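We show some of the complex, not the whole, and keep each chain where it was.
A and B are the chain letters, set down in written order, and residue numbers restart from 1 in every chain.
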């Protein structure tokens, strides 16, 4: 499975690790959406089926939180790049 | 071993995938349990048994959590199709 010669071996292992991490991150984002939207939208247990109000809430919650995640991700990447630049200047 | 026949997945990868799936189920169970505890166990604690009301709440809470799970899953699937 691995090309066992020098630097590209490391690159392949790093690549595989990042792919696994991306998958893990996606699954975590999905789990977070489910628990958050359940917590925010569902408090009525007089029925065992989601009502219209709850379904609308869950849809808005899912979309809004995904957009929030996306924006946080963009700002985070910018700030993180700034931080690593500062650390490089300090010789970290 | 790794010579178990054509078209079969690497056994190590099989085990890792099974482990990952079990972790997902455990994670969902933990979150659901925490939220249904918060939303259904309102009295802390007048009794050591579940009341009838609490039991019914728990049943419906679990059912609704799985419905929210489907709704979010469907929404994400629609969004990724729209992006292709």
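We take it that contacts are C-beta pairs under 8 Å (C-beta built on N, C-alpha and C of every residue); 3 or more make two chains touch, one makes a residue touch a chain.
These numbers come from a predicted model, not from an experiment.
Only one copy of each distinct protein chain is drawn here, but the full complex in this file has the composition A x3, B x3.
Criterion: only the chains that are shown with their structure count from here on.
Chain A and chain B, compared by their mean Cα positions, are separated by 18 Å.
Per the touch definition, chain B reaches chain A in the complex via residues 10, 24, 27-28, 31-32, 35, 39-40, 56-57, 59-61, 63-65, 67-69, 71-73, 75-76, 79. Across the complex, chain B is touched by residues 1, 27, 30-31, 33-35, 37-39, 41-43, 45, 47-50, 54-55, 58-59, 62-63, 66 of chain A.
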